[in-house]
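Worksheet: one structure, shown below.
Just one protein chain is left out here, and the rest sit where they should.
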Amino acid sequence: MPQIESRTKLPVAILGATGSVGQRFVTMLANHPWFEVAALMASERSAGKTYRDAVRWVQTAPIPEAMADMPVTRCEPSKTPPLVFSALDSSVAGPLETGFARAGACVVSNAKNHRMDPDVPLVVPEVNPDHVALIECQSFGAGSILTNPNCSTIGLVLALKPLADAFGLEQVHVVTMQAVSGAGIPGLSSYEILDNVIPFISGEEEKMESETRKILGSLRTDGIDPAPVTVSAQCNRVPVIDGHTECVSVKLSRAVSADELLEAWRSFMPEPQQRALPSAPQRPIHVILDPAGPQPRLHRDLDGGMATAVGRLRPCPLMDYKFVTLSHNTVRGAAGGALLVAELAHARGLVVRTADAGRIQPALPR
Amino acid sequence: MPQIESRTKLPVAILGATGSVGQRFVTMLANHPWFEVAALMASERSAGKTYRDAVRWVQTAPIPEAMADMPVTRCEPSKTPPLVFSALDSSVAGPLETGFARAGACVVSNAKNHRMDPDVPLVVPEVNPDHVALIECQSFGAGSILTNPNCSTIGLVLALKPLADAFGLEQVHVVTMQAVSGAGIPGLSSYEILDNVIPFISGEEEKMESETRKILGSLRTDGIDPAPVTVSAQCNRVPVIDGHTECVSVKLSRAVSADELLEAWRSFMPEPQQRALPSAPQRPIHVILDPAGPQPRLHRDLDGGMATAVGRLRPCPLMDYKFVTLSHNTVRGAAGGALLVAELAHARGLVVRTADAGRIQPALPR
Amino acid sequence: MPQIESRTKLPVAILGATGSVGQRFVTMLANHPWFEVAALMASERSAGKTYRDAVRWVQTAPIPEAMADMPVTRCEPSKTPPLVFSALDSSVAGPLETGFARAGACVVSNAKNHRMDPDVPLVVPEVNPDHVALIECQSFGAGSILTNPNCSTIGLVLALKPLADAFGLEQVHVVTMQAVSGAGIPGLSSYEILDNVIPFISGEEEKMESETRKILGSLRTDGIDPAPVTVSAQCNRVPVIDGHTECVSVKLSRAVSADELLEAWRSFMPEPQQRALPSAPQRPIHVILDPAGPQPRLHRDLDGGMATAVGRLRPCPLMDYKFVTLSHNTVRGAAGGALLVAELAHARGLVVRTADAGRIQPALPR
Partner (left out) sequence: MPQIESRTKLPVAILGATGSVGQRFVTMLANHPWFEVAALMASERSAGKTYRDAVRWVQTAPIPEAMADMPVTRCEPSKTPPLVFSALDSSVAGPLETGFARAGACVVSNAKNHRMDPDVPLVVPEVNPDHVALIECQSFGAGSILTNPNCSTIGLVLALKPLADAFGLEQVHVVTMQAVSGAGIPGLSSYEILDNVIPFISGEEEKMESETRKILGSLRTDGIDPAPVTVSAQCNRVPVIDGHTECVSVKLSRAVSADELLEAWRSFMPEPQQRALPSAPQRPIHVILDPAGPQPRLHRDLDGGMATAVGRLRPCPLMDYKFVTLSHNTVRGAAGGALLVAELAHARGLVVRTADAGRIQPALPR
């Protein structure tokens, strides 16, 4: 795919730019080949300050110079560029995102508010790229809303997709051990998590169960048919900075050998990799052979944090197989995942649309 | 039950007294109403030193004064007192424990070596107290071997037993998050576990699966019939000092309401509590109502670390119910559990037996 | 000292009873031989609820039954019992504590607001018990205010006092490694402290430097002459739950051997121990001989968390000696320390005074 010339970079806004997910967007968009940050939007409290002054920066990489002195503005739909990344808190994301879509923006959101809306695609680009077409059903004119799933769902569906395609998937049992960064900042108190496990994350199990069925579901003309998979999730918080580890058991539709299963993971090469989208990991799934892997500290940063690591495949006495999957919750599971959704939509010509001219695609990367 | 006079205290030996489990035995036996430590036995390297000099003490409670200056001796069966607690490493435990049994000792072991022997009872006193009678099948003369299960098995079977009795138990899926103390000392390197999860503990899953079936099994005249329960275990190490947390899903033999299930746990009052054995927790199972509990740092020390905490009971989309169980792996899951086995056996008159006189019970606590 | 009959127990109130220090007061006062909790006071938001419902309990010991169903009331000076423990946040503590004193209460506060007031004693009972007499200079009628120092100061001055008395103390250099519980709840975000050190605690270094001089100072008729000691403090937060560890270097007024210094610590037996105050540790200072001690997890709970542990005494190339001191920051360094101040004041007859009758002491423990 030819690189887009820098003069043609698409201007984007980040909503909720000062929060922890917003900071990740800022970092990942700093040198993006297609997109250019044109606006940093946040709450009333931050508006009017420079980004440097408004943000409590918690990334290890420093604030990108190009953005440090940009002014932070209020979340004002009337000033939207064509593409908007939403890192808004769910307490405010719903109507604000709708407002930007109505104003003509393609909104790619990391918030949970619209994920289960019937006409809103919930997309993991390697898993259900065709679902992005669902925005045709939306009634925002040229605008649209696409969403990125919950951080614990992404690593799971990435590992499940090749199995569902090759062998059929009937049941999934998953127990998570999630990093503290998934709770945002401040999130959990240090007093709560040191030398401890918290076996409860509010709403998380329900999200994993329903989102997984939607993402693995089938695109119909007017919505998504959830996949006929039964999912049972148990979610825990553990003293880990980044990286969600998940113990998974699956029941498949037909008998399959472990080698076939490994091969399904290894040969997985879906649309984002075929299109070589800028943020796509080289390999979406890394099979870890070390019997004690994957581990969050060793494997969360594979392919820049955009890949999922799977390992410990072995038969399950109750279902068919069990294994461990791991992915970086604030990269792949949040900003990076949403960015890849936007790249997919843009490559498919769905970001910049002319409402009254139908779905016409302007000069775009192929 | 009347307290046994101190002059009648039964002399006991601790094998492997300098290791971490050995230290727990020393601590828990320091003021025991029935037993009195008569010998501290360990490897050649420690023999000849005082206990204070031989041990690298890692407990928060100081070394009990009465034992600090006792000499450490080699593990010499010919010098055995009637009751022996084995905290030996599995690399040496097998033949040594057999040797002590042949020499006439009642050996209560925390090592894995004899756990699955057909004629050796694997006992959690609240769960399968009748299994202790299996020592009648042993051929060590007046001596015997009883074992304590793996630390991750104990919390599980304590939570399962009331359900198995009341509703029938068909399937168990368990994912553990285990404390580092379970790996002994030195165990895991600090470099391996900080900011990390290790989704593998060698041999642990197999032990949980087979031990659970044996413990929940039925005593026959010549051995144990394993319970017809299918168990699938996934074991992880997390950065927690003490306390194993386990996410459990169960399939029961009949439909049951959550309230019935809670009531089964709350009303569980088995033999150790009925006999008020000295180390028995007041309540073997504490139901935690806090939606975010049980948690290792908050609940591992309930009833002195001898109780199991359960919580988060809710329906499982795949099986019937899921819940979380937690227990202290080095108290209940090791030394404390073995001590309770010894108390049960002693209360049943099985520790001090006269070989040629049959199973005659001397003056014992009732 | 004769036990006070339970019918004579002094009624006390806890201000800020729902916070983390307030919870410690509740726990430590549950079975106190002299004091009885008569009122649990907190913010408007909690008032009207039972304590059980108002509190987010974070202690490992459960809520004492006697207090779980007590109503929480607003901080109302007009309803004060004779003794009040303040665990108020410093944002509101100042005028509220003054109000309770004016209403006739003896207020023992853990907040920083009044600590450096010229007429308010800042007391560590083993170090400067005579300073409690400073309340005679206060103008609250029968009421009074006494304060407890910052959690990082207490362990330091306990270790310094015997040296100051025996050898003269000229300079102190201290670097702290403080537990997260010192920041209260929620305090630090777990994301900030895992795998990290934060070398800054706002205001802490200034407090350690000035409080140390006041506590080691001399009582004059109208105030405290600060001790002529130069103190330099550097304060750090580390991933430890409880227990502040401090690396100290001291310059003394005269040459002294390490043995003399150790003997000064060991023979330290000040007023709280002589009076056997209920919360006084048996030994205020434990000398740890293990070359790698003291350590927070091993030594913070000595004497119920009320003692200080010192160790690693060795010459300092720059000053005279260096050593490590450790104390439990939420027990000795907060609620427990304040409780001991109250016990000292009560034993000296300073809690219940009749304003117009002079400092008359009612029937009290001797």
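Here are a few things to note about the model shown:
Each chain gets a letter, A, B and C, in the order it is written, and its residues are counted from 1.
The rule is simple: a contact is a pair of C-beta atoms (placed from the backbone, for glycine too) under 8 Å apart; a residue touches a chain by one contact, two chains touch by 3 or more.
Everything numeric here is computed off the predicted structure, so don't read it as measured data.
The chain not shown here makes contact, within the complete complex, with A, B, C. Residue C:292 is the one among C:258, C:276 or C:292 that touches the chain not shown.
Residue C:231 is the one among C:42, C:231, C:285 or C:307 that touches the chain not shown. Summary of contacts with the chain left out: across C:245, C:308 or C:330, the touching residue is C:245. Residues of chain B that touch the chain left out of view are 20, 58, 180-181, 183, 185-195, 239-241.
Contacts to the hidden chain, counted on chain A, fall at residues 58, 60, 194-195, 241, 297-298, 301. Residues of chain C in touch with the missing chain: 171, 173, 175, 177, 194-200, 209, 230-232, 234, 236, 238-241, 245, 247, 249, 291-298, 311-312, 316-319, 322, 324.
Simple rule for what comes next: only the chains that are shown with their structure count from here on.
Averaged C-alpha coordinates give centres for chain A and chain C that are 49 Å from one another. Shown for chain B are the residues in touch with two or more other chains, namely 194-195, 241, 297-298.
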